[in-house]
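Only one protein chain is missing from this complex, and each of the others stays in its spot.
We just call them A and B in the order they show up, numbering each chain from 1.
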Amino acid sequence: MPTSAADPLLEIKGLSAGYGKIGVLSGIDLTIGAGEIVALLGPNGAGKSTLLKAISGLLPRTGSIRFGGQDMSSANPRDAVSAGLVHVVEGHRVFTQLSVTDNLMLAGYGMSGADRAQRVEEALSFFPEIAEKRHDRAVTLSGGQQQMLAVAQGLVRRPRLLMLDEPSAGLSPVLVDRVLTTAGQLREAGTAVLLVEQLIDKALKLADRVYALARGSIVMEASTKEADLHNRLERAYFG
Amino acid sequence: MTDVTAPSQSKRTRAAPSLLARLEHAAPWLALAIIGVALPLFDDSYIGVIAQRACIYWILCAGLNLVVGYAGQIAIGWVALLTLGAYSTAVLTAGKVMDAWNPYLALLASGVLGGAFGVIVGLPALRLRTFYFAMTTLGFATIVTQVALAWTEVTGGGVGTPGPEFPWPFNPEWGFYYFCLLLAALATWMTANIASSRYGRALIAIRDAEVAAEASGIAKPRLLMTVFVFAGALAGVAGGLFSSLQSYITPDAFTFDLSVLFFIAILIGGRGSILGPLLGTILLTVLPEFAAPLVAWSTFLYAALLLVIVLVIPGGIADLLDYKNRRPLQQHREIVARPELLARVLDRSKDAKPGAIELKDISLHFGGVRAIDGLDLAIRSGEVHGLIGPNGSGKTTTLNVISGYYAPRSGTATLNGAPLPFGAPHTRARYRIARTFQTPRLIGGASVLQNVMIGGTIDGHAGFSEAMLSLPRHHRDEKALGDAAMIALQTVGLETLADVRADRLQHSELRFMEIARALMLRPAFLMLDEPAAGLSAEEIRRLGALIKAISREGVGVLLVEHHADMIFDVSDRVTVLNLGKMLAAGTPDEIRSHREVVNAYLGG
Partner (left out) sequence: MLQSIVSYGLAVGAVYALIGITYNVMFSASRVFSFTAGMLGMLGGVLGALFINKLGLPAIVGLVVVLAGGAVLGVVTEFIAVRPVLKSIEQHLYVLSTLAFALLVQQFTAIEWGTDAQPFPRLIPIGEGWLDQKFWLPMLACALTIVGLEFLYRRTLVGRAFLAIAEDSYAARALGLPETRLRIASYALAGVIGTLAGFAGAQILLAFFGNQAILNFYGFVPVALGGMGSNRGAVIGGLALGVFQQAANFLVGGIFASVAVFVVFIIILLLRPEGLAGASTARRV
């Protein structure tokens, strides 16, 4: 399996997680190299969102997580963000009562004032559509614009790994392309992206590698250059 | 929890409880009874006063226990009813308003008055959340005290009014003590009976698993109000006795501290128990008397005790005493369902006609979003209808529409041709429509058997009073219910765990327990909301077999699921939803090869 020559950026071994008594994931092994885009696909209920939450620390989990050479197995979301691992949750959950700028400033909570202001501008430069609404409250943004804002929030920290949970959900095809193009731009800048997506074809076109998750386990791992991916995915999904 | 309720049911279809087990259960009660009766032998009037006070407090707490410990309503200001009872007895016997009453009649009147006001104090509980309701009860307590202060002609205002003396044989000292003891024993007996009846279980179901209670047909308002009346009556009687004990009452005898004491006694004792709060009440009454300097600090200590309990042992004394539930469970347990028992559980009458639940062109909006858009769906007797689709496609919403939680904006829903009313989910049980939930709804502190018996609540015949007085019809109910629940547990393969606290079960076992509870309704239609989530492959197979067997008994099953393979394996018909619209409908084979479905599922 293709991995980067040096230590992978993110290395997960034997990860298990769930909600209370309900076990969802078991024995997940996964690696992501610096600067690559990895797609995480799978049917509903497979545990894709759960996996992202387990990685970023939003859910308790067991198993080993190493990020950038550091052990993050018991890190909380705050530690993860400081280390450069940023999770954009599903459902474009921005703070509707605050302005666009405020939303972005909060993403940089803890940074020095000057740094923060600069990074906010950087993030906005990816999405000129919302840059021109920077003083408006987020509630005035459309769903697609809110999603762009949510992704922009993820960019403020200049993450080494950005995890996007279904960024295309509820978006028009044009906006979906906008968001996915941004992911491509990030790759060029050296940021790795872990992308959970429902739109398989678009995800396969963008990503370097793909994992398929079904019934709480990894059922397939491949490079997107390999042939016959679509059929292999179907078989992996339906068992 | 299991101290009073378990033994009479759990051993029903198994060996009758041994003499030793019966003695073990009765031991604390016997001990208390002996101490209570023998107390006068100490011939210490100081002890007598304390004991009388403990009995009177317990009479109130026994009723309040049902409100706080069982129904889970945070009625902090319950002292209002004690005040009411005390003043009504005192005033009636003093002859200030009309000719002096006989003290016993006055006591009875206080009980009736307490019951009536119990409803008033409790009414907000039907509409308000926990904290809000707690505040209203506090307000009531303040109001009653203020009225007592102001209504000088009747209550004597700040000066107060004398309390009654009861005539022979219950005149002061030990005669009165035995009167209080007798009433306390009566209160204990009645509340214990209610606790171990379907009403007690229903109360706990409302407290811990309200939607499951609704699905089992339990109507919250009526049950809560009944309990408030009963508890209010007991508090009123306690108040009357209190006024006699104090022999002179003033408004500042009824402080917030006293109310808190009652409340804390019940929580220290543990929710869902009779013995626990009883010991808690005795403890809190007796404690300050042991060291004189402690009296000033008594409320401080109560509060500290409450804080410790909440943080460290939320289950209270009852939890500490529940050593039966600390025995380790078998590690690798398998759920072996026995579908062959289904016929006995479902008890379908031979002339049960096949029917259907039919949804036609249902539309439902949440805000601007179309949750369901023009859906047709039919659940027929003897058929398993699978419902699949991506997240947010409207599967659970559809189920909730049939359950009665949401009223559709347009379209019709019929049961065997007759329209299905909305907005009253608890009526579905009567229509023999049962369901399970996406996340198992259980009463953690109750045993598995008790949890399953909740499902059969509406099949009981005995009324509240019959349960309270432990009349024969109540016992027949309990036996029938217990037997039926055991068979249901055997059917799903959980009978060995019948007496175990439900929160000790694994997730997969809880899923099967929910099915057993649903089967208790002897349903004509069964709706399952993602029952396979979190189950192992083997368990999913057994679940599938069970579901198929259930449908073969003539039950119409709606199966909402993510596990596509399970759906295709078990269903007779499949409907695929996407974004609230019906994407495809047909037999499993048709759907499986349906190009659009595959794409929607994979996302194209």
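Basically, a residue touches a chain if its C-beta (ideal position, glycine included) is under 8 Å from a C-beta of that chain, and two chains touch if they have at least 3 such contacts.
Since this is a predicted model, take the numbers as computed values, not measurements.
Student: Looking beyond the chains shown, say which of A:R61, A:H87 or A:R187 touches the absent one.
Tutor: Spelled out, the listed residue whose C-beta touches the missing chain is A:H87.
Student: Please identify which residue in B:S110, B:S244 or B:N400 touches the non-displayed chain.
Tutor: Answering carefully, the residue with contact to the hidden chain is B:N400.
Student: Taking the entire complex into account, which one of B:G63, B:G85, B:P124 or B:G236 touches the absent chain?
Tutor: Of these options, the touching residue for the absent chain is B:P124.
Student: Can you name the residues of chain B that touch the chain not displayed here?
Tutor: Residues 72, 74, 76, 123-124, 127-132, 134-136, 138-140, 142-143, 146-147, 149-150, 210-211, 256, 260, 267, 296-297, 299-300, 302-304, 306-307, 310-311, 314, 396, 400, 403, 405, 437 of chain B touch the chain that is not shown.
Student: For chain A, which residues touch the unseen chain?
Tutor: Chain A touches the missing chain through residues 56, 58, 77-78, 80-82, 86-89, 93-98, 102, 105-107, 109-110, 153, 157.
The working rule: only the chains that are shown with their structure count from here on.
Student: Show me the residue ranges of chain B that touch chain A in the complex, using the header's touch definition.
Tutor: The contact residues of chain B facing chain A are 390-391, 439, 506-507, 510, 530, 533-534, 562-565, 598, 601-604.
Student: Contact residues on chain A for chain B in the complex?
Tutor: Interface residues on chain A, with respect to chain B: 18, 20-24, 41, 43-45, 197-201, 215, 233-234, 237-239.
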